[in-house]
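Have a look at the structure that comes next, please.
This part shows chain A:
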Amino acid sequence: MAYQVEEDRGFSIVLLTGDVDLSCSPDARKTILDCLGSKKNTLVDLSNVTYIDSSGVASLVEGYQTAKKKNLKFGLVGVSGPAMSVLELARLNKVFPIYATVEECVNTDG
Partner candidate 1 sequence: MADQAVGDFRQSIESLGRSTVEFVEEFGYYLALTFESFYWVVAGPLKRQPVRFRAAVSQMVETGIAALPIVFILSFAIGVMLAIQGAHTLKQFGAETQVVLGIALSVTREFGPLITGILVAGRTGSALAARVGTMQVNQEIDALRVMGINPVRYLVSPVMLAMLLMMPCITLFSDLAAMLGGAVYCNLDLGLGYVAYWDQGTSFITPNDVLQGLLKSVIFAVIITLIGVSNGFSVTGGAEGVGRATTRAVVLAISYIVLADMTFTYFLNR
Partner candidate 2 sequence: MDQDYAIRVENLVTHYGPRKILDGVNLAIKPSEINIIMGGSGSGKSTLLRHMLGLHTPTSGSIILLGKDIARISAAQLHDLRTNMGVSFQGGALISSMTVGENVELPLREHTNLDDSTIGIMARMKLEVVNLGGFENLMPAQLSGGMIKRAALARAIVMDPKMLFFDEPSAGLDPVVASELDDLILKLRDSMQMTIVVVTHELESAFKIADRIIVLDHGKILLAGSVEEVRNSKIERVQDLLNRRSRHEEIDAEAYMDRLTGGTATLQS
């Protein structure tokens, strides 16, 4: 897995790439929680994710919950097919705010 963080119109965008599994989900979790810790609205871009396991999804859940506590925005962007089917398994696709693109999120916000 590779990840990078970009700043875009007041959002921190965490771009995850490749397989998000046990070996790297702690990194993903830390990155997401760090963004939220510095009081940034955070989006996680999953468009390049080829596989995500439940530890990865758990990090997203924790991000969602942390954002809510801090009154920040948290959402998923461009969820790839494999990622979506894992979210659907636990019906999380109905819980996370999911956007097609960053623009869509910014626009709904406006």
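Keep in mind that, in the parts below, contacts are C-beta pairs under 8 Å (C-beta built on N, C-alpha and C of every residue); 3 or more make two chains touch, one makes a residue touch a chain; residues count from 1.
Basis for inclusion: all candidates are chains of the complex that A comes from, given by their letters.
As the structure is a computational prediction, the values presented were derived from the model and not from experiment.
J.: Only one of 1 or 2 touches chain A in this complex; which?
T.: That would be candidate 2, which touches chain A.
J.: Which residues of chain A touch candidate 2 in the complex?
T.: It comes out as residues 21-22, 25-26, 29, 53-55, 57-59, 61-62, 85-86, 88-92.
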